[in-house]
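Written out below as structure tokens is the structure these notes cover.
One chain of protein is taken out of this complex; the other chains stay put.
Just so it is clear, A, B and C label the chains in written order, and each chain counts residues from 1 on its own.
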Amino acid sequence: MAHEIVPAAEEILDREFSVLDHGFVRLVDYMGGDARIVQAARVSYGEGTRTYREDRGLINYLLRNEHTSPFEQVVLTFHAKMPIFVARQWVRHRTARLNEISGRYSVLKAEFYVPQGDHVSPQSDNNKQGRSADPFPADVRERIITSLREGQARAHGEYDALLAGGVARELARINLPLSTYTEWYWQIDLHNLFHFLHLRMDIHAQYEIRVYAETMFEIARAVAPVACEAFAEHRLGSVRFSQREFALLQRALDRGVSTDEELEALALDAEFTKREARRFVEKVRTGKMG
Amino acid sequence: MAHEIVPAAEEILDREFSVLDHGFVRLVDYMGGDARIVQAARVSYGEGTRTYREDRGLINYLLRNEHTSPFEQVVLTFHAKMPIFVARQWVRHRTARLNEISGRYSVLKAEFYVPQGDHVSPQSDNNKQGRSADPFPADVRERIITSLREGQARAHGEYDALLAGGVARELARINLPLSTYTEWYWQIDLHNLFHFLHLRMDIHAQYEIRVYAETMFEIARAVAPVACEAFAEHRLGSVRFSQREFALLQRALDRGVSTDEELEALALDAEFTKREARRFVEKVRTGKMG
Amino acid sequence: MAHEIVPAAEEILDREFSVLDHGFVRLVDYMGGDARIVQAARVSYGEGTRTYREDRGLINYLLRNEHTSPFEQVVLTFHAKMPIFVARQWVRHRTARLNEISGRYSVLKAEFYVPQGDHVSPQSDNNKQGRSADPFPADVRERIITSLREGQARAHGEYDALLAGGVARELARINLPLSTYTEWYWQIDLHNLFHFLHLRMDIHAQYEIRVYAETMFEIARAVAPVACEAFAEHRLGSVRFSQREFALLQRALDRGVSTDEELEALALDAEFTKREARRFVEKVRTGKMG
Partner (left out) sequence: MAHEIVPAAEEILDREFSVLDHGFVRLVDYMGGDARIVQAARVSYGEGTRTYREDRGLINYLLRNEHTSPFEQVVLTFHAKMPIFVARQWVRHRTARLNEISGRYSVLKAEFYVPQGDHVSPQSDNNKQGRSADPFPADVRERIITSLREGQARAHGEYDALLAGGVARELARINLPLSTYTEWYWQIDLHNLFHFLHLRMDIHAQYEIRVYAETMFEIARAVAPVACEAFAEHRLGSVRFSQREFALLQRALDRGVSTDEELEALALDAEFTKREARRFVEKVRTGKMG
């Protein structure tokens, strides 16, 4: 079945979705959608797909059972613009095919990222990687933002001055900051996009890449809505219990244990450490790990 | 820290572990072990690893939080011999580097696989892919095994005859059966090996590849015991609940629901289909999906 | 630029191109074409593409200078049916995404490959891997083909008998021959397709996979004709001289050396071995290595 045209995807083709202050994501092209996944699955699993007359049922069956190759038959091409420090995390996903603007071939545009408002925060107390959920007071934020802007303006001026002096582009750019915007074409299949989204939509991912992931998930929903819904249900919103945690969960259900204190006591009783016990209770209550 | 020597791994280097009737796996070489994972993690996460003075704690933290790249720093090289139909499933893991014997360059050894005893079974009633847990009666099994052996002997004879007649090796081999044994060097990093094992040690994987996966897991335990234990706890033995299942689980705990009937009723009440409800109950009881 | 529609590709979408006796390749879908390559290159190389106003010039520049990522922005999805022994070589290209029919989920169709006419040959004398260019006499060929067909018919009969006896599909299929046809969806980007074609269109590749590669090259020509022409010119038809061979070539040109004997003497004089000298002369005359 050639050229699966997905109306919702056609509608957003080339539309720029703004991200952060100067960034964006747009869908350049796509190949396949929910129907392609089903088509590929019926090629692979023929007999075994008879029970699922509805595509929704089949797609959910595939995702639940980690039959991932049909999802690889859907491909999306994005054009995105993001700060370099975001690109540096993003590029670690090796299963994509990308084309980035070159600071050797071209003069780089002078656009820089500064965090806004609520996102200017101190180091988190309990999250080793990230920022606190509580931002700085407004006046402190202003000073930080001003300091960042000034540094960017100076770096930009120095870049321009070096270029004006004829310095090779590949050298002139070396003092540009990580907050400088770059852009690329980024093409990936849906299965590997799901893996990227699972990691980068997570609360532990840095905010600045999270917002790109969230935007791309919305775009993917336009291309393959049923697959994305199955992904949200079976992966994004899923909660995984380790072997010991699961055994504890079974015991909790058997004994009708329901309060935090009872759960924690049951855990300690099963030789969980204090830290493990608290992690378990938090997982049961919120679905998240601390 | 160079050449991490792991005594338990040194001991099993080159030892042949028999698999099936004529197959084997042996560890040819390895690079790194638990200490390499920790070393790589401390390079990456520096500050953030201070809390974990013990390697065990750090390795578990990494696996729980899907910080997978330190595990990629451990590499294992296996030499394995397996039936071609097993190799055909195995080769689908694209992150490995392999060297297989060639039926164009060489004459292939005439060794073939026949299933034994308990593993000669009819099609499963409830597992779309696999065989029933209940094998055929002994006399039926014998007839099947005899039929398979005779087919293999004839195919072997015809292969030899074609070769004796000077037919090109690349043509003579085309009627050899999928039960013919092949062999290869298969090299992979620990993170991707874990992914392979997660899929191929699963009860839904075909028995004949499962036994190879189980053997390789034992070998990996000798190379990186702490990492393998963490993998067993957080992946192999883990149970994942989908978003709706998790919400239901929380409700079951709150209400002190414990019997199968109560769980099923709660599920139907939350608008699960009958099939979904039964799947949920089975997951809670056994940790497995139907 | 969304949904680059390539008329020549639209025309062949879903058309079955027969290969061998029962095989085929058809183009299921494609994303991008020559214009996408140019678009991606202009994103990457901005300034540096100014000199190339014509797409043809730019595409050739990219290929000549091994700027391969723009070519990765074109993706093709094929549906192909080939004998398993061909699939086994084909699957070694790990950069593709494939979905193959499953002998666990389904009953496999009983179609088998037999070589025809000119392709039924003895082992080559000078090509370690392949068959001789001179086939067997007609009567010998007939006997070989008959022998192969009979083996296939028997294997098919035994497969059917096992299935009729209720044997699990995953077991019944183990004695099916490597000449059994299988089929898959195979999706790959143009850069990696070029790498596959470079290896599998080569005279040293087995005939049975070469004909698939040749067919896919013709299909690719419909999708991205300029890129394919550049590939033919700069890779397929290219000739590579090693460091020493190139130095010898320069000397041959300087001295106006032109006959095979003179070339060979010059090589021996430069301390080439007899084998190397003959390889050099053959390369100069034919563009190929022995």
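Just so we're on the same page, a residue touches a chain if its C-beta (ideal position, glycine included) is under 8 Å from a C-beta of that chain, and two chains touch if they have at least 3 such contacts.
Since this is a predicted model, take the numbers as computed values, not measurements.
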item: Visible chains in contact with the missing one; value: A, B, C
item: Chain not shown: contacting residue from A:Tyr61, A:Phe78, A:Tyr113 or A:Trp186; value: A:Tyr113
item: Residue in contact with the excluded chain [from A:Gln39, A:Asn60 or A:Gln152]; value: A:Gln152
item: Which of B:Glu100, B:Asp202, B:Glu229 or B:Glu264 contacts the chain that the document leaves out; value: B:Glu100
item: Interface with the undisplayed chain - residues on chain B; value: 1-4, 13-14, 27-32, 36, 40-41, 43-49, 69-70, 72-73, 75, 77, 79, 97-102, 105-107, 183-185, 187, 189
item: Residue numbers in chain C that touch the chain omitted from display; value: 45, 47-48, 51, 64-66, 128-129, 199, 204, 232-234, 236-244, 246, 249-250, 252-258, 284-285, 287, 289
item: On chain A, residues whose C-beta touches the chain left out of the figure; value: 83-85, 88, 91-92, 94-95, 102-105, 113, 115, 120-124, 128-132, 136, 140, 144, 147-148, 151-152, 154-155, 158, 161-162, 165-171, 173-179, 206
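Going forward, only the chains that are shown with their structure count from here on.
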item: Given chain B and chain C, the chains that contact each of them; value: A
item: Proportion of interface numbers common to chain A and chain C (over half same, under half different); value: same
item: Farthest chain (mean CA position) relative to chain A; value: C
item: Rounded Å distance, chain B centre to chain C centre (Cα mean); value: 31
item: Chain A-chain B separation of Cα centroids, rounded to whole Å; value: 29
item: Distance between the centres, which are taken as Cα means, of chain C and chain A, whole angstrom; value: 37
item: Numbers and ranges of chain B residues touching at least 2 other chains; value: 128-129
